[in-house]
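I am attaching a structure below and will ask some questions about it afterwards.
Every protein chain of the complex appears in place save one, which is left out.
The first chain written gets the first letter, and so on, giving A and B; residue counts start at 1 in each chain.
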């Protein structure tokens, strides 16, 4: 889009020989293992120092448009015929991508040590080898694990605790007494430990009645303000969790909001107060989970999925993007739609819906015809 | 989730006697009013210095699993039989939670006075007793009320005005000339007073025609750029308003965007330019209100509800989570679905929809049978 030289090339990238990369990826090497690799690229964009990612035949076909000397290929590909000098082969290419990209990631640019502009309470404990960026604020009695990297403008509230090897990108907010395990990653602007959204009216509110009656509100409108329920709980997060940019995880009311180990959360996701999320879940962009919902293990929620408050989503549930989960979902269920139902049933309903307008026209014609037919009949004698 | 000692217990919590707590809650005390209470907990988790929250029989049954000496109980519960030494009784337990949690909330850790790293324009006026945290930026001619607490990394634009007793958590952004009443709370990362999203094309655009014709666009595609309409207005917010983490409230084009007193807004909510929201509304997580919409008083919008631009949502409207409100909604209406219609009607439609695929199969079978039957008839002589 710009004619400027490729900024990515000017940034310091770790270099590898193709043989070293093969070892890092657990890949089978064919050809010249001494080729120097400094990055990865799509086949058509790859220069001679990039490994081209060509794990499908249609990608490999585009190698001729680029200048790659080495590629990650699908099994059976003829690397010599593709004009390469070396190639790597892996049984599950998508999984190899994880190793490859980790090896080639230059990582965030947070200088080792504590930047002089950081504001750190003297009672805070910072682990060995941690890197604290400029203008970071760390409150009283905070404990940060070894080798943590905390980028510019992060703030960490009093009594918060983060395990070893954490990476907090710029502007992350951790509230007071938040506790997080090892290898935590937070993308820029993530907020963990804001207050829960919990209010109550002096007398029963129209919303409470609406929920009891499914829509029949008879309480006359009345001015009664919302009184705040404070969040005495905090947030507890396991090991190997990642939270996306500008996502928000609220503290609990009495106990902590909980996120289990291995769970990954995308950008702009909202997790309400008291929510419990299990292990190894995946919450895609803009998912919203209302207060006190319980999410099992290995649950996958597509983008913009909404989960009602106080419901239970079982282990291994998968919900398609945009689904609204209003009611408890049993383990293993694949959900879709609003309200979310079994995906197969929802797809059948969508199909039927497409045919509904024509159906209505046919039926009305049939009814009209029937009425027309029956009118003379009233005068008949049979 | 961690074996580390409970961080919440190490943080300074205000202590109360059970008798003092009874007075703060307007609760009836039974038993030992001298018990020392430093926090609240769920029955199974409560230690001897915590008041257990056991306002329903099923919660009270779990008191035996914990070590609580005092509890907040439902009327009629036998506190002695539950092994307690004291108990509090309230007519509306959910409401008592508000008082209880306020009493026990240690509050944010913002040191009194102005932190030396804060960057404050000399023309700004800071009220008595205000606490301004580290690395806060306050612009020219800003006026901040008495006892305001402004956490780390907040920025407040020129000419903004905040009433007394405000609490701005870390990283809140207030734009220029924003005006806010008393007792305002903003969660981390909230943005109040970003520019409105308002653009215009030199000639009528396809969108304008689409809106006029409900979908029939005949204007040929044409490259014409969007020209920006600047936001000369700002944002006006009443008293006792709370805005959630990473929510965004845009400034108005000519006049101010307005949010009435007592309105509570959850995380990741978007309020567009020129919107007017009334008093005592509740907007749950990820609600989006497009430009120039008008929302009445006491309106409750569930999570992820969308409100179209330029429409009017009447007083006391309640919309279920995920609803899309495309058209004006009369006062008191309970809404659900996309497009949102009366909840009762929507629930009936959902039920019918579940039966639609089977209905279609029956109808097609019937039509086939009828056709089959009518074929021989054509040859009949009757």
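Methods note: contacts are C-beta pairs under 8 Å (C-beta built on N, C-alpha and C of every residue); 3 or more make two chains touch, one makes a residue touch a chain.
These numbers were taken from a predicted model, which means no experiment stands behind them.
Peer 1: Hey, which of B:20, B:45, B:105 or B:195 is the one touching the hidden chain?
Peer 2: Once the missing chain is taken into account, the touching residue is B:195.
Peer 1: Using the definition of touch stated at the top, determine which of A:252, A:291 or A:337 touches the missing chain.
Peer 2: Counting the whole complex, the residue in contact with the absent chain is A:337.
Peer 1: I'm checking contacts with the chain that's been left out. Which of B:111, B:146, B:206 or B:331 qualifies?
Peer 2: B:206
Peer 1: In the full complex, which of B:114, B:229 or B:331 touches the chain missing from this view?
Peer 2: B:229
Peer 1: Tell me which residue among A:234, A:286 or A:308 touches the hidden chain in the full complex.
Peer 2: The one listed residue touching the chain not shown is A:286.
Peer 1: Need a quick check: the contact residues on chain A for the chain that isn't drawn.
Peer 2: 1-2, 4, 7-8, 10-11, 39-42, 45, 53, 92, 94-95, 97-98, 101-102, 104-106, 108-109, 115, 117, 133-135, 151-153, 169-171, 185, 187-189, 240, 242, 244-246, 262, 264, 266-268, 279-280, 282, 284-286, 297-298, 300, 303-304, 315-316, 318, 320-322, 331-332, 334, 336-338, 342-344, 347, 350, 353-354, 356-357, 359-360, 363
Peer 1: Against the chain that's been left off, what residues of chain B make contact? List them.
Peer 2: Spelled out for chain B, the touching residues are 119, 135, 137, 139-141, 153, 155, 157-161, 171, 173, 175-177, 179, 181, 189, 191, 194-195, 197, 199-203, 206-207, 210, 214-217, 221, 223-234, 236-238, 246-248, 250, 253-255, 258, 260, 268, 270, 272, 286, 288, 290, 304, 306, 308, 324, 326, 338-339, 341, 345, 348-349, 351-353, 355-356, 359, 362-363.
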